[in-house]
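Submitted below is the structure of interest, expressed as structure tokens.
Note that one protein chain of the assembly has been removed; the remaining protein chains are unaltered in position.
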Amino acid sequence: MDLATLLQILDSTVRLGTPLLLACLAGLFSERAGIFDIGLEGKMLMAAFFSGAVAAVTGSVWLGLTAGVLSSLLLSAIHGAASITFRGNQLISGVAINFLASGLTVLIGQKWFQLGGRTPSLTGNGRFGPITLPFAESLREVPVIGPVYYELISGHTILVYVALAAVPLSWWLLYRTRFGLRLRAVGENPAAVDTAGISVLRLRYTAVMICGLLTGLAGAYLATGLSAGFVKEMTAGRGYIALAALIFAKWRPVPALGATMLFGLLEAIANRYQNIDLGGVVLPVQFMQALPYILTVVILAGFIGKATPPRAGGAAYVKER
Amino acid sequence: MAQAQPLGRQATAAPAIELRGISKAFGPVQANKDISIRVMPGTIHGIIGENGAGKSTLMSILYGFYKADAGEILIGGTPVQIPDSQAAIRAGIGMVFQHFKLVQNFTVLENVVLGAEDGALLRPSLAKARASLQQLARDYELEVDPDAVVEELSVGHQQRVEILKALYRQADILILDEPTGVLTPAEADHLFRILRGLRDQGKTVILITHKLREIMEITDTVSVMRRGEMTATVTTADTSPEQLAELMVGRKVLLHVPKGPANPGKVVLSVEDLRMVDEDGVERLKGISLQIRAGEILGIAGVAGNGQSELLKILGGFGRGAGRITLNGTEIDLTGRSADGQTSRASGIAHVPEDRQHLGLIMDFTAWENVAFGYHHAPEYQKNALLMDNAALMAATAEKMERFDVRPPIPTLAAKNFSGGNQQKIVLAREIERNPDLLLVGQPTRGVDIGAIEFIHKQIVALRDAGKAVLLVSVELDEILSLSDRIAVMFDGRIMGERLPAETNERELGLLMAGVA
Amino acid sequence: DPAIIYDLGGKFDKSFNEAAFNGAKRWADETGGSFKELEMQSEAQREQALRRLAEAGSNPIVMTGFAFGDVLNTVAPDYPDTKFAIIDMVVEQPNVKSVVFTEEQGSYLVGMLAAMASKTGTVGFIGGMDIPLIRKFACGYVQGVKAANPDATVIQNMTGTTPAAWNDPVKGSELAISQHSQGADVIYAAAGGTGIGVLQAAADQGILSIGVDSNQNHMFPGKVLTSMVKRVDNSVYEAFVDGEALEPGLTVMDLASEGVGYALDEHNAALITPEMKAAVDEATAKIASGEIAVHDYMADNTCPVQ
């Protein structure tokens, strides 16, 4: 494989990995605080729709982004109310949110644009354009570093850089701030947090809202960064993959980067090499399409070992029964 | 805290804490009924009562963890509102809960800092806490490695962390709920030294315990609770253990179980050079040899974490080790191939695990389901090849509950709804009633009230008298001394020595437990 | 009144079903008549929908998609007085009109255009899922490419194996970028909603794309080389016009009958040079006359060229 091909695959990895990364970090904040979230898919979908729709109507991707994030935050608030305030089952609430987003996006989209749930295609300022980093052009001719910088590092949309920056930021927030300490504690033992005089409710709501913010970015990236508009069900299971990546990463931010990029890489490779000819025997395309998932299982079984979720995860905090 | 306002013993006449008419119900359970109590500053105030009497609830109300249904709280003579723990902390109250409120995978330092940080950034807070911890360690002999992860600490050390948490928040009033339940005598003594030190500095201490000896030893006044009510408050110097026991239980309690001389028969269990290495590659058992005969109780004393758990685990039939164990002359497989917990039961070993809530019981299961636990293969509980005989189990449970005086005697009640003492009785009933050749029993009376202790001890002695072998593991030297026919002391995976109860004392055992041969 | 049932993709899939809807609407606009239309939400509703429409007296009943074939075969005999029309599948019943399209011929033409428009000699094909229908598209396309440029390479990709394969523009766009990086500069998308991502990525990358089913040239004017149009709308329109007089039997909508073709409009006029147009028109004539035989993948489940 030559450098150019490698760079193209890695470039594709970054693009495909970014929505997973944002969603994975979103899940990380929520689950680290003890609120399981299988509704990542739905929130992402909702955000993709509203960012696409508002960007199409206003012509401003920033307004679209804002709308997408707000819609995702709204779903987060529902999840928070159900699982924190009303101590409902977090999985049920997540499932409901996935259904809700799947239905509402098309319903509203159809009412709004009469395009069967699609939004009009975005053009110009309605989309996030690629950002060319400083010196990318001038360094382009430098061997190895030039192409790597130009092809791989430069030329993504702003949300990619935001997502990448979110990794160290999340790490810093979790491990270097008071907020992070409390957040991690509330996912492990909310009673410890409560008896230390900190509000469990407030912490958990904050975490769930951060989750909403990040899934909002993920959805907006899908609709306004990677594509030019919303298509129904366009998240295509990425929320579930992000969840898998989160477990893979054992609920830690830096490994989350690794896990999501691994998924991105596997998909990029499967995209690139769909018809592999093994000396006369052509591997069926379905095999190559299943390969990322097969490899995930192999890696998981071979190298990752047991992942223990935050101990208080999945359960509402109940003092008195 | 050193600079904290000194509350001289006679400086103020107002009680440090006064509770007036506190009531609290959990659904249908009236945990506290119209309770009033005054605790004077600069004193150690004991609270005793049976399991479920409402002690923890009362203290949790004071600490703002639960909200009282009625009543008021006065601190230093002024009425205060304590809607949450934050308010309690601000009012200078610190509490060490019966079930520790620690984040298991945090370090000591992180646990201490949690909720008492100095700013949004963690590092300065941690640095400051580290310095304070050093100071506190010096002032109160409360050494703990600040960077140790809590789940790797012994319970004794976890307890210290809880106390440090309270002290770090500069508490003037310190509540300790059953702090010595999991401590060794040495650790308990140490704790009491600290408490006296705190009192002498003018702080107020409330101590909940089931151990009358401790009440007598350290408290200035003592309150007795029964069924949600405060039945008496007396000056410790004016009372006796017997009187307190009677106040608590409402009848006379035997503080020491009468027990005739042992009648040892043939060797039931023989262990030779047992070794065991855990998953992390640490050698936990370093060549244990011991024998137990029919009709005798071998007590194993030792500080928790010196291999007792591992010994019980292997004997209980779900561990892997090296060496030679024979039961009634038959060798037991140690390769782990039959380490399924069933083989050993089938060969006549019954096992009361140390940790009843996590191993011995399924808290969400009903009492009758828990009675089947581990014996779900027993023929008498099967209807046919496929189905279990739930009706037979229910009947057997009702019978056992009656014989073991489990309260309430309702087989369909979930285990979590019984008090700790009654939970322990369920486990004991299940295991003892198998009529085993060998009973392994770990910490049989941890956290259990004295009425129940009396009963449990009687059952163990009765089993011995029926000609069975008993291996008793306990950190309570009292219990070891009063129940055992022989005593072995474990330290660091070895047996340090064997003594006869009549020929030894707590001091000598304590030295052995510390590894001083 | 006539009725139409859309396949599971839904009425607004931007290609096949939407074309059918447009045909029905055209009929309604022109005649002022009204028609019933149904969107299903599960496999089990196919039969339910057919029977309910037949019992409600709708006639004729048009349905889009091969998936109805099996069900129609059992339902049609129960309603001998009702006329049915099925698109994309042959059902041999006395009251059923089967309409099939020679997608391979249309794809052949756009394949020729792709090869002629390509500067690199490499073109791409992105299909939604590896199913016979898509292979049929691909096979015709490759034949056309090779006819115009025997040395050309065709990169073929499928988007997935789950229903999401048809609704994943992100994947479509990644595949297009990947094909572009392998040298393709014209990409034919036959992948439903996923195709939107292909067209958009091609436009972003400054290469050309080819739309499918409906005329998609307008979506990225000047960036979409052409569209392989499948006049489902015409056949629905005709079926509605025929009404109860619908003629049962097999109708093949081919190039000759303008059932398939390539789209040329103001959005892509600049992209199609007169030479290209001439070549394609010549091929059209030859195919219509039978001089060029475009191999149909379905005939023997193989494709002579790769």
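In this document, chain identifiers A, B and C correspond to the written order of the chains, with residue numbering beginning at 1 in each.
By our rule, contacts are C-beta pairs under 8 Å (C-beta built on N, C-alpha and C of every residue); 3 or more make two chains touch, one makes a residue touch a chain.
Everything that follows uses one rule, which is that contacts and distances are computed from a predicted model.
The complex includes a chain that is not drawn, and of the options "Integral inner-membrane protein", "NitT/TauT family transport system permease protein", "Acyl-CoA dehydrogenase family protein" or "Monovalent cation/H(+) antiporter subunit G" the UniProt name matching it is "Integral inner-membrane protein".
Under the touch definition stated at the start, the shown chains contacted by the missing one in the entire complex are A, B, C. Checked against the full complex, the candidates A:30, A:177, A:224 or A:289 give a single residue touching the omitted chain, namely A:289.
Only one residue in the set C:25, C:51 or C:218 touches the chain that does not appear here, and it is C:51.
In the complete complex, the hidden chain is touched by one of B:185, B:374 or B:436, namely B:374. Among B:16, B:68, B:269 or B:361, the one in contact with the hidden chain is B:361.
By the touch definition given at the top, subunit B reaches the unshown chain through residues 25, 27-28, 316-318, 340-342, 345, 351, 353, 358-365, 369, 372-374, 376-377, 382, 386-388, 390.
Think of the hidden chain as still there; on subunit A it touches residues 78, 81-83, 86-93, 95-100, 102-107, 110-111, 117, 237, 240-241, 243-244, 247-248, 284, 286-287, 289-290, 293-294, 296-297, 300-302, 304-307.
For subunit C, the list of residues touching the undisplayed chain reads 10, 38-45, 47-49, 51-52, 66-67, 69-70, 88-89, 129-133, 161-163, 298, 301.
What we mean here is this: only the chains that are shown with their structure count from here on.
Taken as a graph of touching chains, this assembly forms an open line, each chain in contact only with its neighbours along the path.
For the pair subunit B and subunit C, the distance between C-alpha centroids works out to 75 Å. Taken residue by residue, subunit A touches two or more other chains at no position, since every residue touches fewer. Counting partner chains per residue, subunit C has no residue touching two or more of them. On subunit A, the positions that touch subunit C within their shared complex are 4-5, 8, 12, 15-16, 19, 110, 114-118, 121, 222, 226-229, 231-234, 236-237, 267-268, 271-272, 274-275, 284-286, 289-290. By the touch criterion stated above, subunit C contacts subunit A in their complex at residues 10-14, 18, 130, 156-158, 160-164, 167-171, 173-175, 177-178, 181-182, 193, 196-197, 200, 219-220. If you check the complex, the residues on subunit A that touch subunit B are 175-182, 184-185, 188-189, 191-199, 311, 319-321.
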